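Removed: one protein chain of the complex. Kept in place: all other protein chains.
Chain nomenclature is as follows: A and B, assigned in order of appearance, with residue numbering initiated at 1 for each chain independently.
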Amino acid sequence: MPDTTTAIPPQAEEREFTVAERSQAQLVFRRFLQHRAAVVSLCVFVALILLAYVGGWLWKYDAGQYTPDNSVPPSWEHPFGTDSAGRDQFAQVLRGTRISLQVSVSVAILATLVGTLWGSVAGYFGGWVDTVMMRISDLVLTLPLIAVAAMLAHNFGGTWYLIALVIAALYWAYVSRVARGVVLSLREKEFVEAARALGASDTRIILRHLVPNALGSILVNLTILVALAILLETSLSYLGFGVTPPDTSLGLLVSEAQTALTTRPWLFYFPGLFIIIIALTINFIGDGLRDAFDPQQTKVRQ
Amino acid sequence: MSEQIDLAPQRRKGTKGDVVLEVSGLDVSFPSGDGPVRAVRGVDYTLRRGEVLGIVGESGSGKSVTSMAVMRLLPTTARVSGEVRFDGRDLLGLSETEMTRIRGSRISMIFQDPMTSLNPVYTIGAQIAEAVRAHHDVSKQAALDRAVELLDKVRIPNARDRAGSFPHELSGGMRQRVVIAIAMANDPDVIIADEPTTALDVTVQAQIMDALSAAKEETGAAMVLITHDLGVIAGQADRVMVMYAGKLVEVGSAEDVFYTPRMPYTLGLLGSLPRMDRPSERLTPIPGSPPSVVNMPPGCPFGPRCPKHTAVCDETEPELRATTGPDHLAACHHAETLAGASADDVFDTEVADAQALHQLAEEGRP
Partner (left out) sequence: MLAFAVRRILYSIPVLIVASFIIFALGSASADPLAPLREKNPPAPQNVIDAETVRLHLDQPLLARYFSWLGGIFTGDFGPSVVSTANIGSDLADRFLVTIRLIALAMLIALVLAVVIGVLTAVKQYSKFDYTATFLGFLFLAMPAFWFAILLKQAGIEFNNAVGTQAIYTIGQVSVPPPQGTGAYILDVIGHMVLPTISLALISYAAWSRFTRASMLEVMNSDYVRLARAKGLTRRRVMVKHGLRTALIPLTTVTALDIASIIGGAVVTENVFQWKGMGDYLVTSIRMNDVYATASWLLIAATVVIAFNLLADLLYGVLDPRIRYA
């Protein structure tokens, strides 16, 4: 196939993406549907979100509410049992899920926004701008994230949005590397050269050409970030530097339950299971998106 | 340089003209989400010793898959049936070990893209020597000497120094010579060259064709030359096969196919070839694009693009049949009506130009 991308007539430039985008989106969607694990994961994940928000609102017990049943194992009355103070663990886990999801999704969005912008600016301009910006990213990456997050969160943290802010302040550097790589490879593509030859401004090229085409990698990365952030948040909460009571999160629930592992194991397993389900489904969704955006299927040569 | 490599210990090369490779009823399909992709549909051909057989067709016509099936190098998902007789044995029935012994020593292959055909982490000398040592129990040094000798034969200057180079230090043309040297290494009976010049600059293409001729002279091997470019085949091939949508649509001697084509597709291919002998003539494109090989409708696969198209073309797929002579076969219901026609008689250049421009406007978006 001859490459026809260089032959865009100038008047087509205004609508060049509208046509390609729609068909591309349909293609991506179709390929995503072929990834069975990803589709199942997406359903489970959506169901989990509904359960956490709608289910938690409908459930007969509130998260902090003390019931007369102390330390009862799972039953119809208390599907996940209760803790020693009589709090319904199902309500607790749903609240923990809400907080953990809020933290991880905020982290993913914040870090993606900052990281993408940082990385694409560095990759697009190159030269010393690139050098300086990427050195800063590298610096952030040389520190064990959980250690810095613990240090910052110990005095700044406590509530979920502050924890999210601290984690996002460190994760953006990962995103910036990915974004820069994508932009570097796209920068040399013909359609960018064509746009430049037609006199498009830097801002326009970045926003109209680079970002939409890098969307696939960015989206895949965003899902992975959600999983990473939820794991980091739970680890931080476990160490005692994350969300603190009276707020709760899945990590905090596991942490509180670890001494009760032999006597009240349900307190330990259910929040852990929820963490795994969230991270697992998100990783599968990310995998499905990656396949959909970048089909590396075994090609048959003609 | 003391150790000499005896290339063919007890192998006698048959006489020129003997059949060395015979493919019959070859079928290849790949499973896909939309049903099996029938990439090759019942291909038959014979290759004689010393002969050059050209296989021509567009991307997706199944020409490469045919030769990969002969080498048994298709992915494991491929379903292959039919028969590939080489030197009296059916290659499709051999064990992997037996097949390994034939690959690279009796039948060797040259691939399309020299930029990716060589392993970036080994020197070219080592990669040629590896091919020698895969089939001959000789010392590393002897194999390396042979590698230098081969590099010399494909006209790489300073072969001894060059043997120590890594692929990334060589140009595309140089790398393709190295691949040709690897193909020659064990003096094969058959060399399959799959689009050997497609990825290269026009200026380099002629040099690579020369190197291929040299390889053929040197080894006396029969050659299968696969290409989408009739220009590459002209002057090289003794016989030509034209493939379309996984089937042979025209088979004959080079003269037959070039001068008296009996299939509109071949005629179209010829019309889209610039010719030095008739400078004023304009090129004739073939409108449309090849059909999808999944769930193909009945009838002639070229029908929708064919100017000779009639009702019968939609109903039955034409079989290969003799036309101008017993060895000149074509698969077309209207083969006889093509006698004496030229491409611009049959194809409407104005319509084709308009269609091409329209298509360009449709596809001309990133």
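Just so we're on the same page, a residue touches a chain if its C-beta (ideal position, glycine included) is under 8 Å from a C-beta of that chain, and two chains touch if they have at least 3 such contacts.
Since the model is a prediction, treat every value here as computed from it, not as a measurement.
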| query | Which residue, A:Ala25, A:Leu50, A:Val129 or A:Ile276, contacts the hidden chain when the whole complex is considered? | reply | A:Ile276
| field | Sole residue of B:Asp113, B:Glu149, B:Asp238 or B:Asp314 that reaches the chain not shown, by the stated touch rule | value | B:Asp113
| note | Contacting the left-out chain: of A:Leu48, A:Met133, A:Ala150 or A:Leu186, that is A:Ala150
| field | Residues belonging to chain B that touch the chain removed from view | value | 71, 73, 96-97, 100-105, 108-109, 111, 113, 116-121, 130-131, 134-135, 166, 168, 179, 182, 185-186
| query | At which residues does chain A meet the chain that is not included here? | reply | 135, 138-139, 141-148, 150-152, 154-156, 227, 231, 234-235, 238-241, 251, 254-255, 258, 261-262, 268, 272, 275-280, 283-284, 296, 298-299
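The rule is simple: only the chains that are shown with their structure count from here on.
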| task | Please compute the C-alpha centroid of chain A, do the same for chain B, then give the distance between them in whole Å. | result | 48
